[in-house]
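Here is the structure we will look at, set down as C-alpha cells.
With one protein chain held back, the other chains of the complex are shown just where they sit.
Should a chain be cited, it is by its letter among A, B and C, assigned in written order, with residues numbered from 1 in that chain.
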Amino acid sequence: MAALDAVLDRVRAFVEAELVPLEGLLLAGDFDALLPAMDEKRGEARDLGLWNPHLPADHGGLGLPLDQFGRVSEALGRTPLGHYAVNCQAPDAGNMELLLAHADGRQRELFLNPLLRGDARSCFGMTEPEHAGSNPTVMSTTARLDGDAWVLDGHKWFTTAFDGAAFCVVMAVTDPDADNAYARASMLLVPTEAEGVEHVRKLPVMGDAGAGWFSHSEIRLDGARVPAENLLGPRGGGFLLAQERLGPGRIHHCMRWLGICERAFDLMCDRAATRELAPGRPLATRETVQTWIAESRAEIDAARLYVLDTARRIAEADSVVEGQKGARVQVSAIKFFVAGVLQRVLDRALQVHGGLGMLDDTPLAFWFRHERAARIYDGPDEVHKRVVAREELRARGHSIKR
Amino acid sequence: MAALDAVLDRVRAFVEAELVPLEGLLLAGDFDALLPAMDEKRGEARDLGLWNPHLPADHGGLGLPLDQFGRVSEALGRTPLGHYAVNCQAPDAGNMELLLAHADGRQRELFLNPLLRGDARSCFGMTEPEHAGSNPTVMSTTARLDGDAWVLDGHKWFTTAFDGAAFCVVMAVTDPDADNAYARASMLLVPTEAEGVEHVRKLPVMGDAGAGWFSHSEIRLDGARVPAENLLGPRGGGFLLAQERLGPGRIHHCMRWLGICERAFDLMCDRAATRELAPGRPLATRETVQTWIAESRAEIDAARLYVLDTARRIAEADSVVEGQKGARVQVSAIKFFVAGVLQRVLDRALQVHGGLGMLDDTPLAFWFRHERAARIYDGPDEVHKRVVAREELRARGHSIKR
Amino acid sequence: MAALDAVLDRVRAFVEAELVPLEGLLLAGDFDALLPAMDEKRGEARDLGLWNPHLPADHGGLGLPLDQFGRVSEALGRTPLGHYAVNCQAPDAGNMELLLAHADGRQRELFLNPLLRGDARSCFGMTEPEHAGSNPTVMSTTARLDGDAWVLDGHKWFTTAFDGAAFCVVMAVTDPDADNAYARASMLLVPTEAEGVEHVRKLPVMGDAGAGWFSHSEIRLDGARVPAENLLGPRGGGFLLAQERLGPGRIHHCMRWLGICERAFDLMCDRAATRELAPGRPLATRETVQTWIAESRAEIDAARLYVLDTARRIAEADSVVEGQKGARVQVSAIKFFVAGVLQRVLDRALQVHGGLGMLDDTPLAFWFRHERAARIYDGPDEVHKRVVAREELRARGHSIKR
Partner (left out) sequence: MAALDAVLDRVRAFVEAELVPLEGLLLAGDFDALLPAMDEKRGEARDLGLWNPHLPADHGGLGLPLDQFGRVSEALGRTPLGHYAVNCQAPDAGNMELLLAHADGRQRELFLNPLLRGDARSCFGMTEPEHAGSNPTVMSTTARLDGDAWVLDGHKWFTTAFDGAAFCVVMAVTDPDADNAYARASMLLVPTEAEGVEHVRKLPVMGDAGAGWFSHSEIRLDGARVPAENLLGPRGGGFLLAQERLGPGRIHHCMRWLGICERAFDLMCDRAATRELAPGRPLATRETVQTWIAESRAEIDAARLYVLDTARRIAEADSVVEGQKGARVQVSAIKFFVAGVLQRVLDRALQVHGGLGMLDDTPLAFWFRHERAARIYDGPDEVHKRVVAREELRARGHSIKR
C-alpha cells in the first residue's frame, strides 16, 4: 500500500498542478492550443513514471492489481484530461488490452507498439446507427475475404476518437451463416487511411463536435480493403473479444466517474462555504445544501467501496478472463449504480453553483452534459438491470426468458 | 374558444412548417445563417397575424387573456425558435410589458416602439456575479445623478441577449441610504452603445456562447452616462418594478416549458415506436419505456392544468397587478413544479433515444443542457419552495422567520 | 357553485365536529364502541341532508355533477370515517351505482333499497388468491345453472366489508366456452347467509383484521346456491359491468385521497409550527421541512386539478357510460399519479412528526400503513401505466402488443 500511496500522491499532484490549468482549453473547444499542450504533459507524465498505469510492469505499466489501479483511475478522473495524459484513455486502453491478449507478432509491431509508446491513437468501431446497441448480435457491417484481403462494407457511429486515429478495430460480420448467432462476427484492424474508409462527420454531441481523442465519429466503410492478416483473434470470435473488452471497460468508467464525483463534491463544498447569501451567511448554512453534501458523501463512498470490491474480485481470480467472467454481473450492477450517483452528484453540485454552474468556468457543466451519456454508453442502465435481475432469479433456480 | 382554436392551428402549422426546419442551424451554432432566416420568418409571422401575441389588441397584440395566451405560448415552445419568431421572446416580452406600464412619451418613442415593431431588441441587467441572485436587495451597481445625467458603475452578468441589443434596462442602486432596503434601487434605460458600457464576454453556457437573442453576456458599467430622463418609473421603484416584471416572466417560462415537454414527449413516443430492438420488436414493447411514457403524460397534463389555473386566476383579477399579487405564491409553486417535470421528461426522452439523444440531431440534447437552468433562473427552486412554505404557514397563523 | 359551497361548509363542519373525535376508536380497533357511535352519526348525516351524496337527486342523493361531488368526497376523505358516515363508502357506493343501472325490480327491492336506506351493507367478490388481479380474464370461480338456481364454487379474497354484509356481488365464470374471453363471466347477487358461503377469515391487513365495513375477507363458495333470478345484468356481461363499476371507483378513490392529503398537510404544518427544537425555534424553521411543505402543496394542488378535470370530462359527456369510456385512460393516469402524491405526502407528514408520527395519536400512521394499498387496489400502478402508454402510442398510430 505504501507504493500505492506514493503513486497516488504523484498522480494527484500532477493532475492538480499540470492538468487542471489546461481544462479551460478543452471547455472552450480550443483544440489548437490544447493538443500541443497535452503532448507536452504526456511527456512529463512519462518522465514521472505515470505512463500506461493500467498495464502490467512487463509492458511498461505500473503493474497494479485492478483495485489499486482503481484508486489511480479515480485520481486521474478528477479532470477530463487525466486519462489521456497518462495514455490510458478510452478507447485506446481497451484496445491495448485487446491487442496484448490477441495480437500476433506483426499486429503487435504495427498496431500495438505505437499505442504503448503513445505515438498513435486508435478507435473501436462497433455501434451502428441502424441498430440498437443493446443487442450486439444484430449488425449490418460485413467483411468478406477477397483473395488476400478483407473487404468491408458498413456504417458505424459513436466511433470515439476516430479523428486522428491510426487505425480502427472494426467489428464486422464475417460468417453470416454460422448457426451460433454469437459466432458470426470478427474483429479486424482497419487503418483509417485505407481506401474506402469514409469519415462522414464528427458527431455533434451536446453541441460539441470535439476533436482528436475527444470526439466521436460517424464513418462508412465502402469496400474498404485490408490485408487478410489484419484479422484480430480467431475468425468468428468477434463477440467473445468484445465481451472480453467491454467488461473491463465498464469498471474503468466507474473508477473514472468516482474521480468526477469527488471533484464535483469538492467544488460543491467550496462554493457552498464561500458564496454568501448575505455578509457572513454562506450558502452552506442552508439545510438543503447540507443535505446535498451529506447525500453525495454517502453515495460516493458507498459507490467507491462497491467498485473496489468488484475490482478486488477480478484481481483475486486465477486469471483476468476468469475474474471478468465471475464479476460480470457485479460489473453490470456497478455500471448503473455509479452512473446514477454520478448524475445526482453533478446535478447537486451544479445547482449549488447557480448560474455559474451553467458556465464553462468550472468543469461541472461539461460533465453534466457529456456524462449524461454514462447511463447510455457501454450498455444503457436498462440492459444492465436486466442482466442483474436475471442472474439473481437464475441463482434461485428460476430461469426467466426475455 | 373558437378564436383561440383558430390561432392555435395557425401557430402550430407555422411552427411545424417554418421553424422546425431551421432548428438545425441553432443547434449547430450557425448564427450567420440562422439570423437572416429568422428575420424572414418574423416577417411571415407578422403577415399571419401572429405578431406580439402576448400584448393587448390596442398595442397590436392578440389580446388574449393570460390563460389563452398560455396555450399559444405552449405551441410556440415546441421549438426554441418559436417565441422569437413572433416577437415575444425573453427578455423583450417582459421589457415591453414594463415599458407599456411605466414608460413616458419620450421613452415609448425611443425604446418601446422599436421593440413593438421588432426593429430592435433589448436586454435586462439585474444579476451580478458578486451576489447571489436569490437576494435581490444586495446589489453593487450604482447610479448617481451628475447634472442632467445618471452615471452608472457596476458589473452584471447573465444579461440575456445583450449581443445586438439597442438598450438595456439596468437595475442600479440610486438611493443607498433609503431606510427601506427595497427602495434603494431604480431602473434605468441604458443604450448599449453608451460610452462606459463594456461588453466583457458572451458567457460560455454549456459549451455555447451563442449569439444575438440567444446569448448571455457579462458587462461592466464604468462611468456610463445616460440622460436623467432615462429613469424608468419612480426613483427608488426598481424593486417594485422588478417584482412586477418577474412574476409574469415566471409563468411565461412555465407555459413555454409545457411546449418543450410535449415536443420531447412526441419524440420519445415516435422513437420508442420505430426503433427496433429486433425485427418487429420496437423499444416501445419494453415496460420501462412504457412507464416513462405514462409518467410523462400524467406529469405534463397535471402541470398544464396547474399553469393554466394560475393564469386564469391572474386573468380574472381586477387588474394584472392585482392578479399577479394574488397569484404570487402559486406562481412560485408552478415555477419549481413545472421545472421538475421538464427535467424529468427531457431526461426520459433522451434516454429512450440512446446515443442519438446525445446528438444535436434532435433538439433534446439542446434542451437537456440549456434548460438545466430552468431550476435556477428567475429564482432557484429552493427560493420558491421557501416562498410557498412560508405562505402556507402564515395562512395558518404561523409566522416563520428565515 | 353557491349550492356547492353551502354543502361543503356543512360537510366540513360535520367531519370536524362529529367524526374526527371518533377516529381514536377506529385507530385503536375498538369496533364495539365505534360501530354504534357511527350508527348515530349516520342518522345525523341523514338529518343534515348529507346522505348518499354520490347519487342523483331522484334516488335521494345530492345530485351533484361528478366534479362537484369530487369536492364533497375530498372533504369527507379528511377522516377515515367520512364516507361511511354518509353512506358512500366503498364497496357499497359502487354497488349502488351498479344496481341502479342494472337491477330489475325484484333485485332493487331486495338488494338495492336496503343499501340506499343504509339498512344493510354489501360487498364485492372479484379478486381471487390464485390469480393476479391485474388480469381479470383469468378466474377460477364458477357458477353453473342447476334447475332454477345458480351453484357457485370458488375462492375469493380482499372481499371488502364482507363482515356484516347482507350480500355479495360475486363475479363468476358462467360460460367458460365463450369464444370471447371477456364474455365468460357474469355477476351474481349472493346473500352472505346462503348455504355454501364460507367465511374463511378476516384478512390480517397491516396487523389489523378490522371489523364491519372496515375489514377485508377471504371466503369460499362451496356449492353455494342462489335463485336463477339473482343474475345481475346479462349473462356473460360480468366483465363489462366490472369495467363500468371500476372506472368510477378509481376516480372516487382519487377524490378521497385528496382529502387524506389535505388533512396530512394540515397536521404537518401545525406540527412544524408548534414543535420546538429549542425555545422560539420551531421545526418549521428548518429548510428541509419547508421544502416538504412546499412540494406537498404543489403536488396536491396539481393532483386536485387533474382529478377534477377528469371528473368534469365525465360529467360533461352525453352519458355516464360514455363519459367513463372517454375518460378511461385519464382515469388510469390519475390513479397512479394521485396514489404517488398520497404516499409522498403521508411520508413527509409522518417524518415531520418524528416518533409521534409512528403512533396512533394522529391518523397519519393509520393512513401510512393502510393506504400503502392505494398503489395496489383497483389495479396496481404498473397496470395503469401500461394503459396510458399504449393509448398514447396508439393515438400516434403505433399499436403495441404486450
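Just so we're on the same page, contacts are C-beta pairs under 8 Å (C-beta built on N, C-alpha and C of every residue); 3 or more make two chains touch, one makes a residue touch a chain.
Treat the numbers as computed from the prediction; the structure is a model and nothing was measured.
For the options A:Asp39, A:Glu130, A:Asp301 or A:Glu322, the residue in contact with the chain missing from this view is A:Asp301.
Summary of contacts with the chain left out: across C:Cys123, C:Val190, C:Ala365 or C:Ile400, the touching residue is C:Ala365. The residue from C:Gly207, C:Gly280 or C:Gly397 that touches the chain not shown here is C:Gly207. Across C:Ala13, C:Ala33, C:Val138 or C:Ala395, the residue that sits in touch with the chain not pictured is C:Val138. Interface residues of subunit B facing the missing partner chain: 286-288, 291. Although one chain is not drawn, its touching partners on subunit C can still be listed: residues 27-29, 127, 129, 131-135, 138, 157-158, 203-208, 275-278, 283, 286, 288, 350-351, 354-361, 365-366, 368-369, 372-373, 375-377, 380-382.
The omitted chain makes contact with subunit A at the following residues, 265-266, 269-270, 272-274, 282, 284-285, 287, 289-291, 293-295, 297-299, 301-303, 305-306, 309, 330, 333-334, 336-337, 382, 384-390, 392-393, 396, 398, 400-402.
In this section, only the chains that are shown with their structure count from here on.
A turn of 180° superposes the CA atoms of subunit B on those of subunit C, with the angle given to the nearest 5.
In terms of their C-alpha centroids, the spacing between subunit A and subunit B amounts to 38 Å.
If you average the CA atoms of subunit A and of subunit C, the two centres end up 52 Å from each other.
Residues of subunit C in contact with at least two other chains: 287, 291.
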